[in-house]
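Here's a structure for you.
For this view, one protein chain was removed and the others were kept in their places.
By written order: A, B and C. Residues from 1 in each chain.
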């Protein structure tokens, strides 16, 4: 995990094609790997948001009337650039976020896949046309909505921005990205590389900041649509505040994803998948599996999960969590569960990594005999921790899953087609896994949860996102049928 | 216009398959045709909304798990029932709303078309499935959102409810309809006929009332989605209040639709179409053409429009407006325009219909030399009135159109393919007409405006509505590939 | 099974909206139920085909330019008519084909479902339009191909014609139907009811006859497309002869469908499903299961299959086979298998039904220990007979299935998701069943086999059929951008 030689650029805003910094307030950025300060991020003010919106509005006229087949060419080139710079982009993600290099590479690869989807857009957004009555035709076209905003979280500094950038831009919108103030560096490189790929100035802008800028985005009359990814608490605030300004809004929040493990599950496949699902990205993903419900006797599988968990080594194949506060919060959840009677099978508390003693590490943690009423069973822990509950039937397991306020993901491990289908039908979650613990849909399947995991209509990626980023224009056409027939006279 | 023998049923709520009335407050319903009281409508309270939501929730489990191919059969039968009872349904619409019988027939015919679209749903909502990586499949399904509400306006007592009922129900949702308290009678018949068609109790419910119930719907935690059609003022309130409760909402508001008339327009076709567009349904439609911009010399066309307008006779081929207040408001707009310097070419003020002296009639009104700053040029008049402005170029005409806060519809009359395309591209409206003054999209093309004419994502009818009425469930599937191969041992 | 009071109409051709009979040759139609002659069928000549083509061509101009939203209305009415006359239509099918009344009802219900799909067509065939470069738009429309022909087999006198009629006609084509000369009566009723539903004369025509007319259809220069359903032998002839005349052709042939039964299969569900799959419609369907491959020890399931088979009673819940020749052929296959070493577990030979002694009945027959090289394992038997082979692994079972020259359907019975997926992936057949022995796709999923079970591109029903029945018209549009801008001068 030696990324020390990596150059971390100075963080600025990116407005109208230029990196600028008009604000005096700023905040330190610390690498979770070793606690070292690596950069500082400007905390922008309304004035800078105004500049960005103006730049976006100015660019919109030309960009929105550029044929989509031209717009996608920029993203074909951008994909190639990301592929060429994959390692460097991943190293940057690792540095500011703390995840492992392999996880960071996988993250950037997902950005590439999201960009490929956007490159396909000319094949996906053709309008419709039909004769609907004698001599009358109807047609329907998708038109960009205008200036849009995307607010991103800390856990995927590169990927989550790509949930929105390629689709929104290819569809003709201009965007203001507000990265997490904890991981603003990757967005700098995104801006640079989009420019290198040929994106006209003003089409994409980055405004750094914290809560003040988030609120300003929700309120700004020049912004037509707001997308947000973060905690449920803030997702609610953003959804309500944006829509109160009559905007459209899609706000993705947190999660408490359940894995239902059946006794007929394939033991090895299940154990390695469950472990990866709970510990990947140090559990800091909204798709992390943090609750497991064992149905019947699954002790043999739990035993294998513990074996697998012990192979997950902080600083090696397990990254850091984002901050000291985060580490403390995760450990507090474990300790409280223990006090409440749960049994810690594998304990990740009090972990340090040699040579990175100031980094924020929590080891993989497996807790059995958790009950549904414990905090660790209900709340989002966002750490490499799995809380195991026990049930005697599928219905009981589903009832635990259904009881969650969230609804991002739910999985089942089984070899039975019938049980798989029952869970798929009855789990109250937007993303279901059959023998897959982190059922992130690949493109063109869209990403999005249910219940308190998402507010708004539709999903943020895939075909569903097209509607969010466009307005529908319907045209009815009739021509005078008695046109002149003899042109000789 | 003899509908006097028509039986007007007592207006009640319809909850869980039963007509009930648990409220003491009520309001008189007056027929605009002759000012006579024809019924009275209960003003429901929270208790009745609660009952309706409970009935809907109770029905949801069975209804949502009924295969869609079974659900549509009810709507096939319902279509046939509407066809069989077309005249009676239209007479009811005429009675409570005041429009002509022909207009009422056309309205119910549109309800039928909307129902046909919903019958096609099994062909439209199949999920997707694909192998996305070795041994891993992704699939996507559309699932109903739950209990939904539809709030309807007075101008289309039968059609607007059908913008939402067939699609929402066929997709597996249960609904609470809140009709306009001015025209609640048609909804009674809708409920009866859906039941006759075989719809299970509780799937569709009607709760009558006014503002109090609208607010209660926005707030009710048991309702997942709210659709609204009415004025922009109330649309904003409903959008903000529903989304503040974290619901999804689609709210359609008012309009100020512009007709751009070019000098190369076909004179007869244009004149008759413009006149129908402004006077149809007495101008009480959000698609009514109430502003016209003539480009260049179009005096010969205006002259023909006046001729056509004079053939539109109140009480014969022109219906009543909804209320005394409405009549007064419309006439006030005309008078103020006159005072401001506009020229009344055809004057519909002070109109009475022999034998129906207490009805609310305004004659067709053509006003020339209106300027864009007059109230009549900017505000929604909702009467059979057209305000003509003059421009010297397409760009000037489009600039007037673009200046409107609304964006429901805009049309151009021309014989030129180039001009038609320019207006289609540049008008800032959701629905565009080429030589069509009321460009209501036919199914499957969706209905919906832009700007202050609609709040939310997507459209209320057509393919776009599918996303509004469903949640997307994404499933990732992997099976243990090393299944036992020798079954003899 | 008392259908004796049923009126069987005189069989004629139906040309240009009139029932006519211009031929002298005819053939007796015998009911398989009791061997009684019920009608006779004209064997038409070229002259009558010419008349039909001329009638169709004459009707094409108006029909093809009728908006599709009008065309579907006829089929909505037609659906209602079929529902109203369901019993009578089924009785007719039973009479001429010999199947049970329940089977005949299910057949007509499938005709209704196929018609519903066609009613959805306005939602499915809208063209596409998009700006493809600056100022240039492309659009694509589906246009009818012209006069088309549909040649139908004896086993589904009502349903198979509906595989083609509703879709082809709704899409704007005019059709000539050639029913099987063994079961021409149902087509008479189809013609009558389409006319009653409002179909214009000449759009649909019926020409009866045998091989001579089939060949004439393939050769006729006025027919653009030919669809055929029947035996593989004739399917090949029709495919080659039609395409040699430069027509498009889709020709569906016979089948040898395999059921793979795993030892983990649910015994009761499997036994009843297998039995129904082999004996339904007396095995006279191209989807009939006639070969079964048991993997591992499935003796307990075979035993249950035999129990189920014994509950299938000729003349009660098992219909007749189409002819004396057919009965003899089926019994010959059984006898030869027995001679070759197979074991007859349930024997349906030498069956008679009391009171219908001249009918053609074969009882349900279960044969175990068949080997893949026996004729009964390779050839289409078209009777209520199942030949059971044994295998020790999925791969061996799939290898038997893959070895068939046909490829209509293949099924697996298992509770394992992994095995189900393996069979779905690896079976070489167009239609796969997971725990379903007759995996006929419901609409909008299309019907069609692979290998020698179908010749041509795409499928005969569902979305795929749209391309077969239409030509694609692509239009590129550009308007002079420098249109006059100042209309005052």
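Methods note: contacts are C-beta pairs under 8 Å (C-beta built on N, C-alpha and C of every residue); 3 or more make two chains touch, one makes a residue touch a chain.
These figures come from a predicted structure and were not determined experimentally.
The chain that is not drawn here is touched, among residues B:129, B:193 or B:375, by B:129. Note that of C:25, C:84, C:233 or C:478, the residue touching the chain absent from this view is C:478. Which of A:209, A:254, A:283 or A:417 touches the hidden chain is settled by the complete complex: it is A:417.
Taking the complete complex into account, residues 67-70, 122, 125-134, 139, 141, 414-418, 420, 434 of chain B touch the chain not shown. Where chain C meets the chain that is not shown, the touching residues are 128, 130, 132-133, 136, 138-140, 236, 239-240, 243-244, 246, 248-250, 266, 269, 415, 420, 424, 429-436, 439-442, 444-448, 450, 455-459, 462, 464, 467-468, 471-480, 483.
In the full complex, chain A makes contact with the omitted chain through residues 69, 72, 76, 79-80, 113, 116-117, 119-120, 122-124, 126, 262-263, 295-297, 392-395, 416-419, 421-422, 442-444, 463, 477, 479-481, 483, 485-488.
Note that in this section only the chains that are shown with their structure count from here on.
A centroid comparison over C-alpha atoms places C as the chain most distant from chain B.
Chain B has its Cα centroid 37 Å from the Cα centroid of chain A. Chain centres here are Cα means. That of chain B falls 43 Å from that of chain C. Chain centres here are Cα means. That of chain A falls 48 Å from that of chain C.
Across the assembly, chain A contributes 128, 130, 132-133, 139, 415, 420, 434 as residues in contact with two or more other chains.
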